[in-house]
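Here you go, one structure.
Yeah, one chain of the complex is gone here, protein chain that is, but the others are all in their spots.
Think of it as A and B in the order they're written, each chain with its own count starting at 1.
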Amino acid sequence: MHAFRVLALSAVAAACLAAGAACADPVKIGVIETLSGPQAASGQMYRAAARYAVEKMNAEGGWNGQPVQLVEYDNQGGPAGAADKLKAAIADGVHIVVQGASSAVGGQITEDIRKHNLRNPGKEMIYVNVGAEAQELTGEKCHFHHFRFSGNAPVRTKALVLAMKQSGALGARVYAINQNYSWGQDMEKAVVDTASLGGYQVVEKTLHDTNKIQDFAPYVAKIGAAKADTVITGNWSNDLLLLMKATKAAGLKARFGTVFLDQPGNIANGGELTLGHYIAHAFNPEAAGADGQRFVADYKAKIGHVPTFIEPQTVFGLAMVADALKRVKPEGGKLNVNALAKAIETAKIKTPMGEMSMRAADHQALLPMVVSTVARDARYKADDTDMGFRPVKVFSGAEAAAPVQASCKMQRPS
Amino acid sequence: MRSNSTLVAVALGVLLLAGVPMLLSQGLVNAAIQMLIAALFASAYNVLCGQAGMLSFGHAAYFGIGAFGTVHAMNALGGTGLLPTPLMPLAGAVSGLAIGAVAGWFATKRTGTYFAMITLAIAELLHALAPHLKGLFGGEAGVSAMRMPAMGLNFGSTTQVYYLTLAWVLASLALLYFYTVTPAGRLALGLRENGHRLRFLGYHVHGLSVLVFSISAMFSGIAGALQVINNEAANYVVFDASLSASVVLNTYIGGVKVFLGPALGASLMTFFGYAVSDLTQSWLLYQGILFVLVMMFMPEGLAGLLGLAAREQRRLGLARFAPVLLACVAASVLLAAGTTFVVELLQRMFSQDYRALASANAAAPWPPITLLGHAWLPAAAVTWLVPAGLLAGGGVLLLAVRRRLQPAQAESEPAAHAPAPLVQSPGGAA
Partner (left out) sequence: MDTLLVSLLNGIIYGLVLFMVSAGLTLIFGMMGVLNFAHASFYMLGAYFAFALQGVLGFWGALALSPLLVGLVGAVVERFFLRRVHRYGHAHELLLTFGLSFIIAELVKLFFGNFPVNYRIPASLDFAAFRLGSSDYPAYRLLMGGVAVAMFVLIYLLLTRTRVGIVVRSAIYRPRMAEALGHNVPLVFMGVFGVGAALAGLAGAVAGAFYTTNPNMALELGVMVFVVVVVGGLGSLEGAMLASLLIGLITSLAVAVDATLADALALVGARAWAEEVGGLLTLKVSSLAATLPFALMLLILLVRPSGLLGEKA
């Protein structure tokens, strides 16, 4: 379909040249995700959510009378492939790049876009980060054209700790086990930093190899020996599932506070052992009221399944971009990307979970967080099982926010 | 006569490559840069594998070492770089050579499967340690750098990077080719054929193996450096086993017996990945099928296929050869179309979203699937007859072509009956 899109774009461009200056350049949004290979599962979900969001934008009129165009690129699983596809996107005239599945890819894209913008003033691009949650992206690597619309480690941990403390599930002894890369290290630091707020003691911290370990029993033995009440982990995919299975197999009674328990397949595969554990995530339809139910029904009708995991945050993030687009007037028929960036900085929208706004200092969105627990009486079931996520506490964007990092020194265009 | 026409062909090729930025779009120029880098990597690998007969499974290690050496050189001296940008690949060459010599010294102590396993172990060890050594390898976001202007050019555009890459790749390929015609390069063939005999003739086999390994590692390092100059970043995923595997596959698909074979294979497979990965989700399946087909039916690789075509054309004459060629092409197109149709149909049928839609509506259990702008009903016979017809047509044409080509197969059979073992049998510890 990429070839067809290029053809269509060229046809539109040709028609515009013929019609004269009244015709506008359509806004092009490029999704650069892992759409094939071992990590394709999340990438395909980001793409589905982006498709839904762009369809909605076009249903509301597009931009300047023209539909917004979505182009999809497969980064073939890694930062090198992402760098290649970014160059293809630049060649195709994409204005906005959307990505979220991996912090490594996010790091590559943000740096490449920064360098491109430096070298090509007047032809800037924006990076809409809907899921790469490493701290450095709004820290050392922050720059004017990057916007993050998902949470990050301190935000998730703060929400998790406060909610679990309120429902009495936290206890006094907390074990932090995470993957040994930037995200896991960020989570570990966040757990340590939140100790005084949560009134707990971090009994031990462990970092393990990412996605390499099949047998978590030795780690579970350490957790048992430390007599931990709660385990807080940012693990995802197999690392989370195997850790929880090993904990149950050993008969350990620790409570889990997680970030990615709602990844599709986890509840089905884990089964009853997931009951009673907590997750801090961006969306829970049961806590979102009538608006939320409408959104869920609409998404299911268009895409085929209930929005879950990272899809809602992607849709809301792109809704903020849509809100900013509405406030930007075309200049000579074209989109002024710097003006769009300034508009996104002041964007404020109402999502089913509450108000969402952008913080201009580090371009981190202030989004509501909800902490849920796995229960049989949840209204929306997960993975075709009889269990789902029941909301425990909702935090508004301001309540959940973590402070701006000192390492972010953003240079603004004049 | 032969060498004259080869020179003319090479010159034409170089001219064509030089004209690429003028003829193609920027996106395709970037793809061309990737193809050039892959071609260099595969040619460097072939020096070790095809010529010296040492199948290495961990060659991505030297590509990656070259990459990281270059990125650190680019960041050195406060960002200005140890060398001017056009000379930066030398950093990759030096690092690749250094580590290659050390690793080669250990690895070439054994031969055959054990050699392959040692190279795999070295690469996997590096891959496993890299995430932990953040100072050197920069964690999972990698190390990034910026190309500095030099010689009046700012190296900000893809075109300039393309010409830089082209210059280095052509120079490296020329050097590699001249290496193969030197006595030392010729001796490497002896390593492949009979290492014992070479030892009896008085040559220092271990030293020779280390030399070949180092040269291969050096040029792999240059390829890694070129990738870093293009991407302005190096990431430890470059040590992944899939990169080592892809260079082996590219080399064999191209054909190990011809010098430019691996370059051809690498360019084609890189382009295939670039073009097809955005078109369909199942492109890895097509790539796998392509690998298996080439391994089974084209053991000499694509270069061998081109050689076969040339021989056939001489044997049959152009008039009788042209229809056979057309039939071959038509057969491949039909078979490819049929297979693609079935795979795409199955992929959509078994996807979670389709199954949800199918089970949701009990009245119309199998909703139509949109493919190529047309809605196909899975329950309808025509949906399955179309690919069946395509496959049958392709199969019939293929059988007809095979009968025509039978004598030519017999001609090349004698060579296949006594194959030079590219990997010695197990137990060949030196």
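In the analysis below, contacts are C-beta pairs under 8 Å (C-beta built on N, C-alpha and C of every residue); 3 or more make two chains touch, one makes a residue touch a chain.
All values derive from a computational prediction rather than experimental measurement.
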From B:97, B:118 or B:161, residue that would touch the chain that is not displayed: B:118
Residue of B:17, B:289 or B:357 touching the missing chain in the full complex: B:289
Absent-chain contact - pick from A:168, A:251, A:332 or A:403: A:251
Residue of B:28, B:42 or B:55 touching the missing chain in the full complex: B:55
Touching residues (missing chain, whole complex) on chain A: 38, 40-41, 44, 180, 206-209, 211-215, 217-222, 224-225, 227, 238, 241-242, 245, 249-252, 263-266, 268-269, 271, 383
For chain B, residues in touch with the removed chain: 49, 55, 106, 109-110, 113-114, 117-118, 120-122, 124-125, 128-129, 132-133, 135-136, 241, 245, 248-249, 252, 282, 284-285, 287-289, 291-292, 295-296, 299, 343, 346-347, 350-352, 416-417, 419-423, 425-429
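In this text, only the chains that are shown with their structure count from here on.
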Centroid spacing, where centroids are CA-atom means, of chain A and chain B in whole angstrom: 35
Touch list for chain A against partner chain B, complex: 1-3, 35-37, 40, 44, 72-74, 76, 78-80, 83-85, 87-88, 90-92, 103-104, 106-108, 111-112, 115, 119-120, 134, 136, 141, 180-182, 209-210, 212, 303-305
Touching residues on chain B, where the partner in the complex is chain A: 25-27, 30-31, 34, 128, 131-132, 139-142, 144, 146, 154, 156, 158, 227, 230-233, 235, 237-238, 240, 273-274, 277-279, 281-284, 352-354, 356-357
